[in-house]
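Reviewing the structure listed below.
Of the protein chains in this complex, all but one are displayed in their positions.
For reference, chains read A and B in written order, and residue numbers begin at 1 within each chain.
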Amino acid sequence: MIRRVLQFVPVFLGATFLIFALVFLIPGDPIRALSGDRPMPASVQQALEARYNLDKPLWEQYFLYVAGVVQGDFGEDFRGREVTDIMAERIPVTFKLAMYAFAFEVVIGIAAGIMAGLRKGGFIDNLVRISTLVVISIPIFVLGFMAQLLIGVRWGWLPVSGLGDGFKSYILPAIVLGSTSLAYIARLTRTSLAENMRADYVRTATAKGLKRSRVVGVHALRNSLIPVITFLGVDLGSLMGGAIITEGIFNLPGLGNAVFRAVVQQEGTVVVGIVTFFVLVFLLSNLLVDVLYAVLDPRIRYE
Amino acid sequence: MSDFRQAEAVTETETVATPVTEEVEEEVQKPTEGPPPGATTSLWSDAWKELRSSPLFLVSLGLVVLFIVMAIVPQLFTSADPRACSLSNSLDRPSSEHWFGFDLQGCDYYARTIYGARISMAIGVSVIAFAAILAVILGSISGYYGGWLDSVIARLTDIWFAIPTILGGIVILSLLGERGFFQVSFVLVILGWPTMLRLYRASVLAVKEMDYVEAARALGASDFRILFKHILPNAITPVIIYAAISVGVIIAAEAALSFLGVGLQLPAISWGLMISGAQTRILQAPHLLLFPGLLLSLAVFGFILMGDSLRDALDPKGR
Partner (left out) sequence: MSQVATEAKDRTKSSIEELEFDPHAPLLEVEDLHVEFRTRAGVVKANDGVTYSLGQGETLAIVGESGSGKTVSAQAVMGIIDSPPGYITKGAARFRGVDLLALPEDERRAFRGEKMAMIFQDALSALNPLFRVGWQIAEMYRQHRGTSKAEARKKAIELLDRVRIPAAKDRVDSYPHEFSGGMRQRAMIAMALALDPEVLIADEPTTALDVTVQAQIMKLLADLQAETGMGMILITHDLAVVAEVTNRAAVMYAGRIVEQGTTKEIFKTSYHPYTLGLMNSIATPEQKGTKLIPIPGSPPDLLHLPSGCPFHPRCVFAQAICSEDRPPLRDLGNGRKSACHFAEEVGAGAK
């Protein structure tokens, strides 16, 4: 267990260094980009470079950066705004969006998966199989636009842009964001449950005279949900990627939106800052899943 | 957003551990219950029989073939030139002569959509093919020999995993000045091969414990022969399923990246780019979004469905 926590550190460092190196190896000069077409006096350029540590070798830049991060300083963007400020402003939006999407996909995904898994080969099973494949196939941005068009504009049921309507503004984007994952969760639950229903211990539970609802709900389900939970940890990563697109389509001022614009505007510090944050969240959630796994499955506890 | 790791969830790997090739049965007489001695019990021939009669598989096969043909010979589907654009036709609605209407520049949208298949298929297939080759080679070494090389590779894949695909894609691609077929494919390969490697490595680990591998080794087969003649045919099954699904995932990923503006650039004809261009005019001209979106979804659906059907047919436990 401690081993797993320790493994986290080099992976985190490795990943962030990778991003850092990539971003700052940009061909092209961000300082010059700042000033646009106007010529910049050499002294000003040098001063700016010193300020942003751009005159130091890459690995030194990286260490200074990590040192800063550990102290809570993610640097500033090229207009002088603290990256942490930018993040603080936007994290709540992305967080809410992700949480709503997560709740949506988990509840409906698992429910659908259970229904399908219990009646393997039946109508609901086939329905779930095909519909989940269809949903997975439709790229999130196509889904997003269609949802916007139909539900938002043509039928006017839900808001489609900005945060104006409070909670309601999140509904449609959350559904769009979570739909692909919902499909995966439903399939995984379905397969896992169907498999477990054929397991020996389920037969024993039935032979013990337990009610079917208990055999399925207590015995089979616990075992079946383990792979689903593992998946959920990984899913967070795709939720973050999806958030970038969803926030763009539905015009939500979140982290995803911010990182995307920063990339386009070559704001290296912002990109690294936000992506580092994403990576951190992702790694932590994976760690959490590992721990949860050990809690749920006693067989792997004493590795 | 589709991600390699999610495709793994769809695959739900169960490593196939029964002797597949008849050649293996030649070298190792393994007494089996069931079919009388002499009958060929090849997993693939059984699977093929089942696939032939499965409507879902046939549909997926049809879709895949359709798109491959569309990519190779788009002229079969349209005689118009996707680049012959005339502003006078700008944003014209679909009509009986021009089924998909025209886009902002006045290009025949139907032709553009058809030609869009080319780059999607090309990227999808080549990325997966390349990633698969890499994964098989490295996975064989890593799984079979283990040791420090395996640990190093495991650490590296861990680091890779920490970076979600779309995020990594955005960051890396935004650095490249020119983003054509090679650049985008390259980035997708880099982001995706760790998953395939892990999959194959796990498969190798399971298969190498099998008796027939042990027997081959006892008969004096060289490592190379064992890896490629005995382990590969048996361990490759999950990878094949995953590859089929992944082609779909890659096609979607390329579209997503192009949509965001960090993938292919104009004048490349890509569904993602087309949808991106359609954004600002959805209300007036929804056909700009609909048609490439439809074909994109169908292409992805075809591959994913195929992988799914393959997986059902190759499931050794049967039903």
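A few comments on the model shown:
As a convention for this text, a residue touches a chain if its C-beta (ideal position, glycine included) is under 8 Å from a C-beta of that chain, and two chains touch if they have at least 3 such contacts.
As the structure is a computational prediction, the values presented were derived from the model and not from experiment.
Touching the chain that is not shown, out of A:84, A:161, A:206 or A:265: A:206 (per the contact rule at the top).
Set against the missing chain, the residues A:154, A:168, A:214 or A:261 yield one that touches it, A:214. Taking the complete complex into account, residues 121, 198-201, 203-211, 214, 219, 222-223, 296-299 of subunit A touch the chain not shown.
Convention: only the chains that are shown with their structure count from here on.
Note: centroid distance subunit A to subunit B, computed from Cα atoms, is 23 Å. Subunit A makes touch with subunit B in their complex at residues 7, 10-12, 14-15, 18-19, 22-23, 25-28, 121, 129-130, 133-134, 136-142, 145-146, 148-149, 153, 180-181, 184, 187-188, 191-192, 227, 231, 234-235, 237-238, 240-242, 244-245, 248, 259-260, 263-264, 266, 271, 275, 278-279, 282-283. By the touch criterion stated above, subunit B contacts subunit A in their complex at residues 1-3, 5-6, 9-10, 12, 56, 155, 158-159, 162-168, 170-172, 174-175, 177, 248, 252, 255-256, 259-262, 275, 278-279, 282-283, 286, 289, 293, 296-298, 300-301, 304-305, 308, 319.
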